[in-house]
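Of the protein chains in this complex, one is absent; all others appear in place.
A, B and C are the chain letters, set down in written order, and residue numbers restart from 1 in every chain.
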Amino acid sequence: MTTHYPLSEIPPDIVCADDYERHAREALPHSTYEHIASGSGDEITLRGNRDAFQQVQILPRMLRRFDRASAQLSLFGDRYASPMVVAPLAYQQLAHPEGELATAAAADALDCGFVCSTLASCSLERVASAGRSPKWFQLYFQASRANTLALVRRAEQAGYRAIVVTVDSSVTGIRNRSQRAGFALPDNVQAANLRELAPPPPRPLKQDESIILNGIMADAPDWDELAWLRSQTALPLIVKGIIHPEDARQALLLGADGLVVSNHGGRSLDGCPASLRMLPLIRRTVDAFAASHPHRTAATVLLDSGIRRGSDVFKALALGADAVLLGRPCFYALSVAGALGVAHLLRTLKEEFELTLALSGCQTPADISRDAVIIPRDFSPDIPGCETNHATDH
Amino acid sequence: MTTHYPLSEIPPDIVCADDYERHAREALPHSTYEHIASGSGDEITLRGNRDAFQQVQILPRMLRRFDRASAQLSLFGDRYASPMVVAPLAYQQLAHPEGELATAAAADALDCGFVCSTLASCSLERVASAGRSPKWFQLYFQASRANTLALVRRAEQAGYRAIVVTVDSSVTGIRNRSQRAGFALPDNVQAANLRELAPPPPRPLKQDESIILNGIMADAPDWDELAWLRSQTALPLIVKGIIHPEDARQALLLGADGLVVSNHGGRSLDGCPASLRMLPLIRRTVDAFAASHPHRTAATVLLDSGIRRGSDVFKALALGADAVLLGRPCFYALSVAGALGVAHLLRTLKEEFELTLALSGCQTPADISRDAVIIPRDFSPDIPGCETNHATDH
Amino acid sequence: MTTHYPLSEIPPDIVCADDYERHAREALPHSTYEHIASGSGDEITLRGNRDAFQQVQILPRMLRRFDRASAQLSLFGDRYASPMVVAPLAYQQLAHPEGELATAAAADALDCGFVCSTLASCSLERVASAGRSPKWFQLYFQASRANTLALVRRAEQAGYRAIVVTVDSSVTGIRNRSQRAGFALPDNVQAANLRELAPPPPRPLKQDESIILNGIMADAPDWDELAWLRSQTALPLIVKGIIHPEDARQALLLGADGLVVSNHGGRSLDGCPASLRMLPLIRRTVDAFAASHPHRTAATVLLDSGIRRGSDVFKALALGADAVLLGRPCFYALSVAGALGVAHLLRTLKEEFELTLALSGCQTPADISRDAVIIPRDFSPDIPGCETNHATDH
Partner (left out) sequence: MTTHYPLSEIPPDIVCADDYERHAREALPHSTYEHIASGSGDEITLRGNRDAFQQVQILPRMLRRFDRASAQLSLFGDRYASPMVVAPLAYQQLAHPEGELATAAAADALDCGFVCSTLASCSLERVASAGRSPKWFQLYFQASRANTLALVRRAEQAGYRAIVVTVDSSVTGIRNRSQRAGFALPDNVQAANLRELAPPPPRPLKQDESIILNGIMADAPDWDELAWLRSQTALPLIVKGIIHPEDARQALLLGADGLVVSNHGGRSLDGCPASLRMLPLIRRTVDAFAASHPHRTAATVLLDSGIRRGSDVFKALALGADAVLLGRPCFYALSVAGALGVAHLLRTLKEEFELTLALSGCQTPADISRDAVIIPRDFSPDIPGCETNHATDH
């Protein structure tokens, strides 16, 4: 592995998120770059995420008044500079020695939300202390409830403002590019939060049983686990990895306060639809649920997977998201120039989002209605039992 | 910056507009070429403009009579050789020392319309004197009404025949290619028309306010400004940068005499639909307005963004334009061979347009009906409140 | 121009029509290759012709009986080996010193139809004597009726079996690749049939008149000329270059015995739809005309532009053609290996067509019904006044 020296200033040819990817390809060891950049399988979903954004168009209005304009918004009672939150990225010391601490500091400097991963390479307590802006903790269910609960309690203690529980990764997806590049976690990068948790005892398999279907999946969480988790914490509970509207509804029924429509950045099930395409269906499900549960606070909808531009944030909001999570670009910026890089990236994206508001004639995120975009016919699938989502359907 | 010597004759391998772009890439300094050729953001709209033209097909009729054939047409009472007008391009001295004077002379030689930009590098008075063919003046609203009015009065005095007010550029779009190439206006190229106008005082921002949303946009014009402008001049008023049919209707209500359906050549909001796709909706809006306002002269519809061939002009007319504006190709031709290059370009495009008339069986621009083209289903979006525009809808 | 030595045997790597194009690119002078291979304008129509064939799929039936199988068919009373006819290609001495004589001899050897061009580089009389298989004469209207009639009379005398009058080329299309390559007809290649015809006197143009619209097009033929031509010959009259169903109907009303649905191989109006896409509409028009004119012999429908495979012939027949014309591939084969090359090409395509019959379960050309193919929705345009042509419409 080559040694990596992060830059201490931003090269003038870095002017957007994709430029960070280009530079990160040079800055990172090949196997790390491949591990991060790749999607699962044939990367159909990875490409699909980007393609979906490119197919949505923005319909600008001219000469509108801008006398109350602002990109800010509130999520779970906290105020943020824009509808962008840094996604939970595992093992950020792969990118930079300061890892999550640098990223969190940058988010803090920009008043941007930040989600700390269960698989952070710095402990959740240290990350919590990086800046004063509100943070959320991402939770992977552990093999034992005791271990899961230990993580939740630590997050509560450390002052995290919400739990983001990931449900789309019971098993790891097919990561062929990572495999071909021979990626392995280096010894000095570890899951700091899990160091003291005892691993579960191995489960013996009968003949003809499958390691995947009868080994790993036997330990995978189900809806009962989510109900249990809901009963264990008073923090807002956000379920990450929802693609099907029925799963959205089930999560809400069990008490979820928020959903992240996500396909794990194309890293889990290859062939899964772009999360942006599922978003309008999930939004409709959430709205229908809210209408029939007037005493519940309406759930928050976040969108993950494929955001590379401020205009992508705009499109996600027009299709039903309240805010978006920003993943790989933060990792790339971190690897190129540490906290400075992440801060520059976040500022650039915020400015792009503000320019999109200005040029489209929207003063605030709340002004971004469905009518502000053009969605191709058949952009979202027809799902039995869910209402249709055609371009003609306004 | 390398010195640029425009050619004094046209190389034999330049036989169409795209050939000028190819040569201009060599003739221009890299950063200037990048600045001109690029679109905003990921250039989705830039590519979309070209793609839209390629998707429209022409349905030729054979053996028709040609006994009254002509490509000429009238706009606002003036007669032109064809439905092509040179678009308002800023800072043409970037391309050639003679700048707008050379371009205007070429347009004059071909009886082609010409629009002088607020940001011309030669003063509007000098441009007005380049040839006798009628010209229009493009107006950017200035930060003060006094400054705006000063420009309008100078244009009236200099004999311009119409005001083309641009409304789609309150802020500058994201120009990443230009930024990466390090483009900056050279010292010897300036906005000649603005030299004596006092800049507005800086507006102080509160904490948490955005330079874009609360700084620049607070000075941006709104519909009230357009109404004011309408009241200040008797010249035909053309509103440039209309994409949404509702904005078209609003401009007409406020007294606009013409509209330019345009996305600023893909340089303003990336993700904006191709102007050609919006054209049929705007045309319908203009026709409906004319039908309900029989005492007003019917407004003129121009189309901007993506014209590279005489057949593109034909397609734009079939979809509802009265004429088109021609932008980047003129800049390229100017940079390659000065006035001679622009004249050659305009002649080539006019001949292409005439060949398209001849081969399609249309004697005049007025003969180009909607039935002369095939428009793919879903070419134009469905917009709530606007009538649909399907291929089956005749 | 480099000297060209045609091969005397077929290289083993030539196994299909496209292989001849690949070899011809080497065998021909660059400017000649560019002139022949290119389409007009941006070659949208050239590509569209090929694309259309690729979008039609063949639905094979298995285990059918083959006890009366044959690829042969009759056209205007003559029997041919398959539904393929060599198209009228101008100036074949550009490809080979023996020009049309070699091509005609090859067609004769394969019992394949052959059309001699007005612009043949060998006289129509010499071509007529090359082999005994029936041939047709392609006619361009001349500037004077006397000259046109002289050509018709010579064709009748020489024993041609039909007149194919081309109506889609009143002016030459935009041939940029040919222009850039500097193509010009060499001195030793001439339009042999026109040598003794007096050119028309030049037509003076008024000021502001266009050479194209008021010069060339003033001499262009119209429907009256077609009616006159019909009255002058008893030979079957085939009108070549029909794209619009209304023009098909008009030609039939004036007495045409056949139509060639063609866009001149993408060399005339760029942006014209693929002829294959218009074919079903033309076939419907021809059938409707035949139904309402029971005393007329039903007109023959030919298809031109884009045939490169035996399966393309199959697809054209399924969409309504009685037979197809084969253009550029013959020119390429002629340039690579003279008469031998053309014969090899025609045999290869005939075998491909026979294999397609065999594998699809069709015994004869007449067995190829619309149900034998899958046509994408929106493959053909909706034309006002013509019935629709959707995939669902059976």
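The working rule: a contact is a pair of C-beta atoms (placed from the backbone, for glycine too) under 8 Å apart; a residue touches a chain by one contact, two chains touch by 3 or more.
Not measured: the values here are computed from a predicted model.
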Touched by the hidden chain, restricted to displayed chains: A, C
Candidate in contact with the missing chain, chosen from A:Q72, A:N176, A:T233 or A:T364: A:N176
Selected residue (touches chain absent from view) among A:A107, A:V167 or A:A358: A:V167
Selected residue (touches chain absent from view) among A:P60, A:G113 or A:P273: A:P273
Option from C:K240, C:R309 or C:H344 whose C-beta touches the chain left out: C:R309
Chain not shown, touching residues in chain A: 41-42, 44, 48, 167-168, 170-171, 173-174, 176, 179-180, 182, 208, 210, 212-214, 216-218, 220-223, 225-226, 241-244, 246-247, 250, 268-273, 378, 381-384, 388
For chain C, the residues touching the chain missing from this view: 12-13, 15-16, 19, 54, 56-67, 69-72, 309-311, 314-315, 351-352, 354-360, 363, 371, 374, 376-377, 391-392, 394
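By our rule, only the chains that are shown with their structure count from here on.
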Graph class of chain-chain contacts, one of line, ring, star, complete, other: line
Rotation angle superposing chain A onto its copy chain B by C-alpha atoms, nearest 5 degrees: 90
Identity of the most central chain, Cα criterion: B
Inter-chain centre distance, chain A versus chain B - centres from mean C-alpha coordinates, in Å: 41
Mean-CA-position distance for chain C and chain A (Å): 58
Two or more partner chains touched - positions in chain B: none
